[in-house]
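Omission of a single protein chain aside, the complex is shown with its protein chains in their original locations.
Labels run A and B following the written order; every chain starts at residue 1.
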Amino acid sequence: MTDRLTVERLSVRFGGLIAVRDVSLRVATGEIRGLIGPNGAGKTTLINAITGTVPIAGGRVLLDGLSVSGLPAHAISRRGIGRTFQHVEPFAELSVLDNVLVGVGRHSHVPLAHAAFATPLAHRREDQAAREALAVLERFDLLAYRHTVAAELPFSVLKRMDLARALAARPALLLMDEPTSGMSESEADRAIAAACALAEAEKITLLVIEHNMRVMMALAHTVTVMQNGGVIAEGKPFEIQRNRTVIDAYLGDEAIDAVG
Amino acid sequence: MMTLTLALQLAIAGISVGSIYALVALAIVIPFKSSGVLNFGQGEIVTLGAYIALILTQLALPYPVVVASVLLLGAAGGVVIERVLIRPIVKAPEFTLIIATFAIGLLIKGVISIRFGDSPNTIDGPFGTEPIMAAGLRFNPTSLWIFVCTALVTIGVMLFLRSTRLGKAMRAVSVNPEAARLMGIRVETVYRWSWAISTAIGALAGLLFAPLIGINPEIGQLILRGLLAAVIGGFTSIPGAIVGGLAVGLIETFSGVLIGSTFKNLVPFILLMVLLVFRPQGLFGAAEIKRV
Partner (left out) sequence: MQSRHRTIVVLLAVLLLAAAASTMGSYPVYLLSLAMINVIAAIGLNLLTGNSGQISLCHSSFIAIGAYGSTLLTARYGVPFWAAIPLGALLAALMGALLGAPASRLRGIYLALATLGFLQIVQIVIEEFANLTGGVRGLTVPKAAAGGVRMSEYARFLIVLGCCMLAIWTARNLLASRVGRELNAVRLSPYAAQALGVSVHRVKLAAFALSAAYAGVAGGLQAIVVGFIDPVEFGVSAALRQITFIVVGGMGSVGGSVIGAAVLSAMPEALRPVKEYSDVIYTLMLLGFLIFLPHGLVTVWHVIARRMRRHAPTAAAEARP
């Protein structure tokens, strides 16, 4: 069976700086992969490269065996790769519901003419989309905020919104960039539980960047460790925790939470 | 039939007209480089300069006095604009700044129209209209004077930026205002000076061009040529602005002869669109132009 995500010798360059160096990894369908590493390791850049936000200098990306590297970002998204953002990137002036509706819009289409003239078809599809969006909001305890404008909400709530929005699009593969940053322990646990439940129900493969080791170790089937743009280790969470190279990489890095 | 003499004659005309466009482009690029604001009202600064020259000439003041006054009043106008209209919105989204500078231009044009009406005026160039013959070519003294002034202004600006404290401060601010501020440079003062210099140059362009094209409220239209010149040169390059201006002048003069009059006016704008699509950074500009 083809892997859901195959990254082959991927490199990303910014001018003279090599941010991602010859990275290869394979994530099986239904797997939850953790991606950890000290700050500046290139984790977010790797996600940016997979989603087409930054240009690839070498190597390629395959989704279910089909190449997606080189496609424009929105096309990659339409193939089934979704992501959440380290800094949320909210549609600040829109309500939480509208934010999530944009996600739903990836598979729910109302043609322009129908939308303009408020035809029965437009009503049907908009109602259906709203129902879907509200269901996702409920999973993430966001119903109370559905009409609140995103700009007025605290960071942790927006992180949940970002998660809900990305999952509402029903991706085949979801790349999550520090989904629990800014959240309290209980918030983080609930958000991750909701995301995993949805992922299992919809058969979504997850690749998660996390600095919260407690969450990471409990969540991930396999963990990939990056440093200085390259992969330095890969294995089961408990193996990684005892891995000499990994521990050395984190020594002196203040972002690490409790190990083990 | 394009003979060498005709071509050279056209080139001379193109360079002299191009010098004005170069000055306008310079006036656009200087505040853009330092403060990131593109003054869409620069065309009307040129118009203002022409009308100031008109008033002062009608007062029978000698030419050097007129030149100095145009420069000073132009600079003063820039300071007023920067302080009163630009400063309150300098942090606003780009849309606001673009529209505001446009509006300032139209405001100036409106005031000029009210005061002077639409009827055209003219002033004489400082060296008369008797063409100078050299090497079998005909040189218009006003055109020569424009070229000389443009060259002097360009050299002056480059020396200023390279050697004076304020000039170096301006260059520092254009690269990184935050770092400049940390180094003790008063960024607001730099902005004010860059506006003053640019409006002084713009006003001077109005004075210089007036004997060639007359004085009327519509002069400001030549901002379009100045903008095209800035695009060709790349918005952040001073030598680029000059090269761009001369290029536009030459293109305009030659296309007037080579293409029918119907389409010759379209050439600059088609060129503008092509450049914006394929090479917005022009010849010398940085590939990614970000407003800091």
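The rule is short, and it goes like this: contacts are C-beta pairs under 8 Å (C-beta built on N, C-alpha and C of every residue); 3 or more make two chains touch, one makes a residue touch a chain.
All figures in this text were calculated on a predicted structure; none of them were measured in a lab.
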Of A:4, A:139, A:165 or A:211, the residue touching the omitted chain is A:165
Which of A:62, A:122 or A:196 touches the missing chain? It is A:122
From B:62, B:128 or B:280, the answer for touching the chain not displayed is B:280
Had the left-out chain been drawn, it would touch chain B at residues 38, 40, 85, 88-89, 92, 94-96, 98-100, 102-104, 106-107, 109-111, 113-114, 224, 227, 231, 235, 262-263, 265-266, 269-270, 272-273, 276-277, 280, 291
Touch rule applied to chain A and the missing chain gives residues 51-53, 72-75, 77-78, 82-83, 85, 89-94, 98, 101-103, 105-106, 108-110, 112, 115-118, 122, 126, 129, 165-166, 169
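The rule is short, and it goes like this: only the chains that are shown with their structure count from here on.
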Rounded to the nearest Å, the gap between Cα centres of chain A and chain B is 50
